Structures are given as C-alpha cells and as structure tokens.
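Yeah, one chain of the complex is gone here, protein chain that is, but the others are all in their spots.
To keep things simple, chains are lettered A, B, C, D, E, F and G as they appear, and every chain counts its residues starting from 1.
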Amino acid sequence: MVLAEGKRPAHLKRIVEAMLDKCGRAIVTRASPSAIRALSGLPGRHREYPDAGIMVLTMPGFRPPRRGGTVGVICAGTSDFRVAQEARIIAEQLGCATVSAYDVGVAGVHRLFDALARMRRRNVDVYIAVAGREGALPTILAGMVDRPVIGVPVSTGYGMAGKGKSALYAMLQSCSPLVVVNIDAGFVAGAVAAQIASRSMRRSGRGAPG
Amino acid sequence: MVLAEGKRPAHLKRIVEAMLDKCGRAIVTRASPSAIRALSGLPGRHREYPDAGIMVLTMPGFRPPRRGGTVGVICAGTSDFRVAQEARIIAEQLGCATVSAYDVGVAGVHRLFDALARMRRRNVDVYIAVAGREGALPTILAGMVDRPVIGVPVSTGYGMAGKGKSALYAMLQSCSPLVVVNIDAGFVAGAVAAQIASRSMRRSGRGAPG
Amino acid sequence: MVLAEGKRPAHLKRIVEAMLDKCGRAIVTRASPSAIRALSGLPGRHREYPDAGIMVLTMPGFRPPRRGGTVGVICAGTSDFRVAQEARIIAEQLGCATVSAYDVGVAGVHRLFDALARMRRRNVDVYIAVAGREGALPTILAGMVDRPVIGVPVSTGYGMAGKGKSALYAMLQSCSPLVVVNIDAGFVAGAVAAQIASRSMRRSGRGAPG
Amino acid sequence: MVLAEGKRPAHLKRIVEAMLDKCGRAIVTRASPSAIRALSGLPGRHREYPDAGIMVLTMPGFRPPRRGGTVGVICAGTSDFRVAQEARIIAEQLGCATVSAYDVGVAGVHRLFDALARMRRRNVDVYIAVAGREGALPTILAGMVDRPVIGVPVSTGYGMAGKGKSALYAMLQSCSPLVVVNIDAGFVAGAVAAQIASRSMRRSGRGAPG
Amino acid sequence: MVLAEGKRPAHLKRIVEAMLDKCGRAIVTRASPSAIRALSGLPGRHREYPDAGIMVLTMPGFRPPRRGGTVGVICAGTSDFRVAQEARIIAEQLGCATVSAYDVGVAGVHRLFDALARMRRRNVDVYIAVAGREGALPTILAGMVDRPVIGVPVSTGYGMAGKGKSALYAMLQSCSPLVVVNIDAGFVAGAVAAQIASRSMRRSGRGAPG
Amino acid sequence: MVLAEGKRPAHLKRIVEAMLDKCGRAIVTRASPSAIRALSGLPGRHREYPDAGIMVLTMPGFRPPRRGGTVGVICAGTSDFRVAQEARIIAEQLGCATVSAYDVGVAGVHRLFDALARMRRRNVDVYIAVAGREGALPTILAGMVDRPVIGVPVSTGYGMAGKGKSALYAMLQSCSPLVVVNIDAGFVAGAVAAQIASRSMRRSGRGAPG
Amino acid sequence: MVLAEGKRPAHLKRIVEAMLDKCGRAIVTRASPSAIRALSGLPGRHREYPDAGIMVLTMPGFRPPRRGGTVGVICAGTSDFRVAQEARIIAEQLGCATVSAYDVGVAGVHRLFDALARMRRRNVDVYIAVAGREGALPTILAGMVDRPVIGVPVSTGYGMAGKGKSALYAMLQSCSPLVVVNIDAGFVAGAVAAQIASRSMRRSGRGAPG
Partner (left out) sequence: MVLAEGKRPAHLKRIVEAMLDKCGRAIVTRASPSAIRALSGLPGRHREYPDAGIMVLTMPGFRPPRRGGTVGVICAGTSDFRVAQEARIIAEQLGCATVSAYDVGVAGVHRLFDALARMRRRNVDVYIAVAGREGALPTILAGMVDRPVIGVPVSTGYGMAGKGKSALYAMLQSCSPLVVVNIDAGFVAGAVAAQIASRSMRRSGRGAPG
C-alpha cells in the first residue's frame, strides 16, 4: 500500500512503479484526482475508486490472494463514507468478501438491528465500525456481537475535541471489548480485518506462514 | 447550595450557618463524613444522604418550594450512582418529583427501552442522563425522546482521556440535541432540570418571576 | 436539520430532497452561498437567512409546529451574531416566539440590565447566551435570572485557548447554574431551548408524546 | 468481567455474587489484595493471580468455553508484566492456549527474533504486544508477522507524554498495520484476542453464533 | 522572597538565613506550618500569616521601603482568600498601602459596585483581581476602571479545565485590557502591583533607580 | 480600539463610523491592506501604520489625551516587529512617550545591556518585552530592572508548543516578577502600559478618574 | 543561519546581505523557490539545494571551517528526506564529512543492520536519526551503537498526535540514551552534530575556543 497524500506526483509515480515491479500490484490510498492522473500513464490494469480515494494498479499475471473470510463494514452515513469504503476495498483487495451497511446511526438504533441480522446471515468474521462525532456506534455494536470489532474514528465534528478526537477517545474508553485504529485510518482497519477474517482459511493449510 | 469539598470544617460551618440564617435551608454537596460531622452541631433539622455526599439542613418554619414538574434520572450503574443521586436529590429539594433508572448501560440497549417506557408513563418533563467512560448514553437517549436531555459526564475511566473527559467530549459532539454540564456536576444538572421542569407550573401563575 | 458544511453539493441536494419527501420541511444549517445555490432548484418554498447560514425549504401543505413558549437570545456583538441568529431561527422554526438582544457585552454591564428587563416583560421561558473570548456573559446572566440558561461558546479569540475553548471552559466552570453546548453549536441550543420553552404547552395536551 | 478498581468492598462483593449466580463464573480484574480478601467468603472455587491483579471465581458445574486458538503475548520486561499477564489470563479463561515471551525489548532486537521463532512453531493466531515508554515493540513486531497484532500501551514513563500516552500515540501512528486498546487495558486485548483466535474453531460449527 | 514549597526544612533554613544576612529581611511564601516551625529558631523579628502561608523575618535595623501608592485587592470569597492575602501582604511588605474586598462574586454584581466605590475613595493606583472557576471577575472589573488591573487565576474548580486553567484562559482572552500572572501566583501580582503603585512616588525623586 | 481581523469590510466600516461619531477617534488593529482600503472613504484624518497593522482615524477637533509617562518596548528582531509596533503605537495614541529597542535577543546578551542603559536615561516607567520562540527575554529583563515588565508572547516558532505557546508558558513560569498578556496581544500590553505610565501624571490632578 | 520561512522577500534579502557582509557566508534554511529567487541578485557564489530548502551564499575569500569528524544521517524514506538533507548539508557546511542512509525503516530491520555496518566502516562520530509517525528508528539505533545519537522528529502522520508529536514524545521516552531536537529541526541537529563530531579535531589545537 502507498499513501498518496503529501507526496509530489513525480515522486509518487516512482514509488508506485517500483512496487509494481516488485509485487505486481500497488494499492494507492488517499489518492486525489491529480494523483490518479499522475499515475494514469503507468503500465498494467488500473482500477479507480474516487469516492474512497483509492487506485489499484495490477500487472498482467498478478494473482490476487484468495484468503477467504468475510468482513462487515458499518457506518452512520455520508460523512463516514470515504473512510468506510477505504476499509472495505482494502479488505477486498486482500482477498476477503465484504458486507456493508452505511446508514446505521446511533440516533436510530433499530436500523442497527436490521443491519446486524443481515450480517449474521452472511456469517461475518470481523466487524469494522466507522464513526465520527461522539463515536458511539462501535461501542453499541460490540455490546451486541461476540465477534471482533475494530473501531475507526472519523475526523468529523467541530469545536471541542472535534476532527475525530472525541470519537477516538470514546472508542478507547468503550464499555464493550473493542480494538481501535487511528483517526481516518480505514486502510489499517481493512488490513487487520483481512488478517483476522482469513485465519480460518490459513489454518487448513492454504495460507502463507505468519 | 454549598460545595463542602476543599473547605476546612470551621470555615464550612460558618458559611452554612450564615446561609441557614439568610435562607432557612442549606444544601451541602460533596460532603465527606467528616464534613457532615462538623455540621452536626448546627441547629435545625438535618437530613443526610451519604451515598450522594449531600446534607440538607432546614430551619423550623422553612417552606420548601412547590415548583412541580418531574425529572427523570438515568445512569448505567454503580460508578455513576453518586453523581446521579446528587442530581436527583437537588431536583427534589428544589420542588420537583423524580423518577430514576440506575442500571441502563449502552451495552444492553433493551433496558433503556424499559426505563423509557416507565418514565413516559410518569410524564417526565426533562431527562438527566449520567454516564462515564465513553459517555454514549445521553446521545442514545436524546435520539429517542423529544424532551430536553441534560448530559452529565462522570469522572470514571482511566488511561487516555479518562476521568470523564472522553464522556464530556462525546456529549458535546453528540449527534442528538443535548445540553451538557461539567464533569461530575450532578448538582448543576439537578438545579437546571428543576428550572426546566417547573416552567409549566409557573406559567399558570404560581411561580416566582424569573 | 441538515448540516451543509463538509458535504458536496450533489450529495447535499440528495439528502435535502429525501428529507423534504419524508418530513415536508428541511432546515439546512451552515449553508454557504454555494450550498444555497445548489439547493435553489429544489421544489417548495425557500427561505434564506444568509447571515445565519440557514436555508429553510418547505413543501406545500407542510404545517409548522405551534409549540409555543418564548426563547430569549442574548449576545455581545457582531462576532457572535451568526451563531446567535442560528439559535434564534431554529427556535422559531420549531414553533417558539423569540426575543433577542445582540449588543450585551460584559464590559458594559448596564446594557444587560436593560435587555433583561425587556425580556422579563416578554415572559421569556429560557435564555440562550452566546459568547466568545472569555465567555463570561452566560455566567453573569445565570446569576440574575431563575430561568434555564443555555450557554453557547463562539469560536472567536486567538492565542491561548482561543477559537472558543476558553469560552467553553468558562461556561463549564461557571459559578451560576448553566447548561452548555459545543462551540458554535447554535442550532443545538435552539433545538433544546424549543423543547424547554414548549413544555408548558404540551402539558395542556396539545404536544406530541416525548 | 468485573473491574474491582474504584468499587467499595461490599459493593464489589454484591456485583460478583450476582454474576456468579447468573453466569457461573466471575473474572475480577485490577483486584487489590483487600479486594481479593473481600471476595474470599464467596462460594465456589477461587483462583488468584496476585501479580496480574486477577481473581477468578467459578461455581461447581461451570463449564469453561473450549474456543481453541492460540494467543501470543510479548512484552519488554518487568514494568509491563502485570498488564501482559492480565491479557494472557483473560485469553486463557476465554478458552485459548497462550504462549508468552516477557523479556523482548526493542533495545535488544535479537531476542525478538528468538521469541518469534518459538511463537511461529506454536502456530500463534494473534499477537498481543505490550509496551510502555516509547511503545515501539508492537510496530516492530507487526512489521515481521502477517498475523493480527494488538498493541497495549502501558502506563510507564514519566515527564512529557508519560504514563503511557507516548506509547499509545506511537501505536496509533505505527508504520505497520496494528490495532490498539486503551492504556493498561490488558483485559480488553485478551478478550478481543480470544475472539480472533477462536474464529477458526467456530467456523467448523462448534462455536456459538456471534 | 523565598518559595518554601518543595524545599526540605534544613535546606529552607539555610536559604532564609543567607537572605537575612544579605538583605535584612526574608519573605517566605507557601510556608506550611512545619516550614514555619523549621524557621522559628532563626534570629530577628518573626511575623506569621498562616492563612496566607507567609512568614516574614526581619533583622534589627532593617528599614522597610516606603514606596507609597495604594493597591486594591478584590476576590469572590473563601476559596480565593489565601492567594488574595498573599498578594496583599507582599504589596504591603514592599511598602504600599492596600485596600481589600473579599466577597465580590460575579453572581452578585452589585457588591462589585460597592467595593469599587470604596476603592475609588481610597484612590487605588492598581487593582489585583483574584478569581477561580470561570475567572470572570477581572474582566468585569477592568471594564469598569481606567487603572491597571492584574488578574490572578486561582486553582479552584474541578473537571474540565479545572484547577485554575479555565480562569487563566478567560483572563488571557478578556474583552477588557488586563495583565495576568500564573495560577495561584499571588506573590508575583503583589510584587508587580507594588512596582506600579510606587511609580508616582519615585518620580518625585524619592525612589530608587529602576 | 477595533479589531479588524475577522470582520467583513462593510461591517467593519459601520463599527468604525459609529466609534468616530461617539469618541472622535478610532484605533483599528490587525488591519489588513484590504481593511485599510475599506475604511479609506471615512471622514476625518487617517494615519496608517501598515507594518503594525494599525490605522488611526481622528475627527477634526478630537483632542488626544496627554497622559504622560514613558513606555519602553524591547524585542529580539524582525519576527516580533509587528507585535512590538502595535504595542508601541497604542501606547503613543493613549498619550505616552515611547522608547524602543528592536534587536535585543537573548543569544547576544550585551545588546540588552546597551538598550537598558539607554532606556534608563529616558526614565522609562514601564517595560514591554516582546518575544517568541522560547520567550526568555522578559525574564532576563525583569531580573535587571525594578520597574513593571509586561511580557508579550509572539506566535513564532513551529513544532512542539510553537506559535507562541512556549513563550507564553515561559513568561508565566518566569523566575522574575512579570505580568503577561495573551499571544500576539500587543494592543493589550500597550493599553495597560499606558495606564501604568500615566499614573504619576494623574496623581497631580490632570488625569481622568479611574 | 537564517530561517527564510515567515520572512517577506525584501526583509529576508536585507538580513542575508548583512550576514554576508559580516561573516562572508549565509546559510538560508526553509527557503521556498520564491525566497531563493529573491536572493538571486545578491553578490557572491550561490549554491542551492531545493530538495532540502537550503541556499548557501559565500563571498569570495570566505574560508569554510575545516572542523573534521564524520556525521551519519539515517532516515526511513521519502517523507523524512527534506529534514534529513537539511541536517546533512548544515553539518557539511560546518566542516564535517557525512554519510547517509535514507531508506532505513523500522518495518524492515535488516536494512538498518546494513546501514550501520557501512557507517561503522566510515568511523561515524555521531548519528542523526530522522523519523516521523511513531518515531521508533532513533530508539532502535541508539540501542545498537555506543556513539551519541540525535533524534529528529518529522511532522508526518495524521490524526491523534500527528504532525510529529508522536515521534517527539517517543524519542523523549526512549529506552535507549538519546538526545532530541524540535519537530523538523534538522538544522539544529546538523549544527550540534558538527559541534560533537569536531571535538576531537579541536582538542589537537586546531579548533576555535568554545
């Protein structure tokens, strides 16, 4: 994975090129339209997810991993969308199936019940709960399921402890068992969720040694 | 109201004595056992609430206000008890009826439904929601009712943003409309709740001018 | 209510459209001129308050609530104007009468006396006190009235604890009973004030269950 | 699980008693010697881990879960011992096998190589890396393995950003994929690690629905 | 001046002794009863102000300065008393007259009017306003007088920005012209106030060169 | 005085106009070139200090105060220039003489000796010491003179505690007696310094009552 | 050395000119392209390092110091490059030899081994370790060498404790002996490293007195 943010175009291009050479695939996160443009001349197949700020480049012959396992991604709405999508796409790129519910706010708890029922039917292995503002969603979710829940704070909210701080603190202080990543770090949540989800597959001998 | 905490016994006694003289009643908050002992020699009727750290002294002839209105007090459990009780007793001393539910955590959302049903039957005018740790309870509550909700953060929780900071931030960032008081400031919540609850009574001409 | 800030035009339009469909009215806060333009093609009657960053869209046949009660809004001057107006318009949209005094600074305490006299004549049910910098106004006000006071910190002030932090802290630490909302959160103060002000009306049977 | 810290003995006893009745087992964390004494009169089998501040009470007939999976616990030394032990014992109580290495500091990187080799032989499913001070250990570990790593900051260190803050920040900012819990929250890490480790068992149909 | 706090008795004694030798007077601040006891064997005349935590030792023949000028000290009440007294005694020891009003809270603004009238009659040269909690008093005072006002925050207040932080911030953000010292630093306020008050005397040729 | 920063041109113009009407003079601080342009159509005599971000407008017939006294302004160099000039011009507008030394850094202590000698010859009544970065200048100065020193932190410095925080903290913690204003608040320092410097004049009967 | 950042072009030019006159050389740091352009008309030989934001101007006849000693500069990659280069060029300008390794991340510890072997062969006197994010590199390095290590935090990283704070804290809390400079302060590290590296040369009589 390559973080595009803060890198100049020429520089970013060089790094992505090297990664394509070495690994056959490069997943670029926080890619602005201009970053995507800068990379458009590179070889291979390009896939862009502008809403999630992600671009994936794959060389012919690259064989994506088949890790297996299912990741559920839940968030409250439009402010959390980009980060939730980032987490989801990373998990998919790392070989997992995903299920998502993007309109589950704590102000309307019943929608959470519906979403959970749907996710259980899909036998979700690990949940990613994305939330800004007061960050209560992962706590409520972790109180309802017995699967690992990863909380992702989002940099929404203004004023006191805004920009995701309040949400991060709330997840660290959660009454329910919860693990957390940094503010807006959807790609970290996606990567660890994929590690978790794929454990059962690896056990049966198909995975790489850890 | 007199805050006992941080005052030396002789000093506290003098202040309470003066207030009894002037108002006929003194409500002492954050009163330790030794503070209560120090005040035990004062005249009038004494009522002690050691679990809430409150002592109320009233002179003969003092007529408590009959403001009316009902205040609902909700919290998650034993860690929030003292602060919730402080809020409740203040509201009662200021002339309101109270209803309370002290075992309503966000980890078990169904208990909140039960408590709310009970409070609605009692026609609660204003809610006080007391919560530590991640402080999600007032947010969830305010998403369910159309009455004013006052959030009170409690100084529980350790580590990052512990001692009530996380709860305070979460209430300020709440997705639902919510007003807030300082950490552990149950008596402020009780006092303002009494002002709110009693508005309907005053309207009909029985209240004092604001 | 919809917070326009941070939402892309197309996205905002979709959300407002859905809310018009469902509720018959949409109150858009923190609406920049470009956000207002983006919404100008939507159906219904449009009302804009550019100074307060608010746009209200109502469908034909929408019946605004008649909750009743009176909200008093007080602030020191031009820096607090936008936030005070936001609080006031929200309270009006939610069915309350409002009275305002927008030139009441703590540096000239006599103007506060005049404003209060006027507000008492209008029988104000609840006060909203908006203040930046050192945030002393709500404390002084709450020391003078026996009605609920909601303090709203404003993100003015530079240097140490600037941008509203100092004002928020001062309101939380206030010597007088006071409830508080987040920095610049005029719409929260307006919404809760409307809940408080309208209590007396509901009691007589005309309001919706809480 | 019951957090003993901050609860008065009589109060703690009541809570633990209720949990024994309802669940057949109570795991008490942050139990001081006096808390352990207070609980010593309760029925059932008692097991104490004073170094980890844990006491486990089980009623006759309680069947511990057999979730399976293996949790690896790594820390640098004596300052992190209590928190690491807390994580380990919780994971064991929740039905996992554990492997531990408690002398792996970042100042002597070769000991990490040895510990890892040993843990790989035991086919560890998920790692818990406990670290205070600058908190570098989980980052280094997560750069070496392709299994989930949970970082636990410990409240050691004095001066600037001491008491675990520096370690927590470093884990959130980690260059390697890492999930984190609050400072000293060994029991949260243990609980989530057990959820992760046991996934492969559940898949084959023996686990409870999530 | 010698700060007793944090110095061991033997050590403190040595420092005070040296200062008596060199200057003929030693003003010891934040002197606990045990510190006062430790110094009781030293030569010269001793004067103790236990309420202010101050002890003044003077050698025979020491001629106190006669700087002149009048310092007014204002605070809200008992919590601010020690710090206000410290400021006052230091100003007196440095040769100024002082006037004080120790019951002037912002919740009862009229008492401030009375106090000010009295101080103006005494022709106060400089004001020291001592305040904890929300720290509004110095702001209000500085809006009413055209003399220099020194604000002293006091470490009262709990919860968010408690222990004097809120008061300090409010004074730095004050709408009225105000200079400030550190939390609880009454002796600094007293020393600078004495420098200010005595300027007019020096001008006429009686003071020492600055 | 009017703070131009953060006010829209039309708005600023209206406020300045009102002040000219009422007081005969308006001192505008933090005035950008565009703010100065916006005010250029107003009546009266205009004086601009673009380096200090100040514009002074005076109506015919306005009589500036003749308070007297001398204010010394000291800073380290070009980064502190704007704030130092702001302090100086305000002091002059309020009727004081000023002396300044703008190249006195703590890295070359001898220049401070020269500047002080010059200021003493001018019989400076009060010092304003302006400093960013580590903020040591006011401390050193206050250790050398027996006149009041006002420290003004400047928002220079990057990284940890940059933008003036470090300087403000250092001045509050100063070993020498020092009073402080908010970061970059040159105009507050100038206003209070003028109050201090003019005391001796007023005493002889020429000043306004305080 | 002159910090270009925050200075207007005309102003910067004047300062650099004066320094050329006085010292014969001017090292300008944090020089933007426009700052470099502004200085291009000045006399002497110009050398630009745009990647490091440095411009060096030397007058004919200027004799650079020959202090001797070797400084090793290590960082993880492209985000740290500018700061690492700044440190390196300053050390060279002050008369030291330098060796650098710019691709040494803590996620791939073996590259650190290679870099260290190379640096030991060059007999490095002092190390500068530049790191952002979690800032672990200087700690690991200082655990491996017995030479002085200067840690330089870099303002990368977003979210909680981002922009270099986390890295700074980690270096201050380091388990290995380490000295630290402010965030992004490469030039300070370079200057002190040159002082350290050149000590052995000075001892033999060729250096200037300290």
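Basically, a residue touches a chain if its C-beta (ideal position, glycine included) is under 8 Å from a C-beta of that chain, and two chains touch if they have at least 3 such contacts.
All of these numbers come straight from a predicted model, not from anything done at the bench.
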**Message:** Under the definition given at the start, what are the shown partners of the omitted chain?
**Reply:** D, E, F, G
**Asked** Which one touches the absent chain: E:82, E:133 or E:165?
**Response** E:165
**Hidden-chain contact residue, picked from the options G:19, G:42 or G:145** = G:145
**Message:** Using the document's contact rule, name the residues of chain G that touch the chain not shown here.
**Reply:** 120, 124-126, 145-150, 168, 172-173, 177-182, 185, 188-189, 191-192, 195-197, 199-200, 203, 208-210
**Prompt:** For chain F, which residues lie in contact with the unshown chain of the complex?
**Reply:** 76, 105-109, 133-136, 139-140, 143-144, 157, 159-162, 165-167, 169-176
**Item:** For chain D, the residues touching the chain missing from this view
**Value:** 78-79, 156, 158-160
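Just so it is clear, only the chains that are shown with their structure count from here on.
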**Complete:** Contact tally winner between B-E and A-B is A-B
**Prompt:** Compared with chain D, which chain's mean CA position is the farthest off?
**Reply:** F
**Fill in**
Averaging C-alpha coordinates per chain, one finds the centres of chain D and chain E separated by a number of Å equal to 52
**Complete:** Rounded to the nearest Å, the gap between Cα centres of chain B and chain C is 26
**Request:** With chain centres taken as the means of their Cα atoms, state the distance from chain C to chain E in Å.
**Result:** 42
**Complete:** Residues of chain C that touch two or more other chains sit at 159-160, 165, 168, 172-173, 182, 185
**Complete:** So the complete set of touching chain pairs is A-B, A-C, A-D, A-G, B-C, B-D, B-E, C-E, C-F, D-G, E-F, F-G
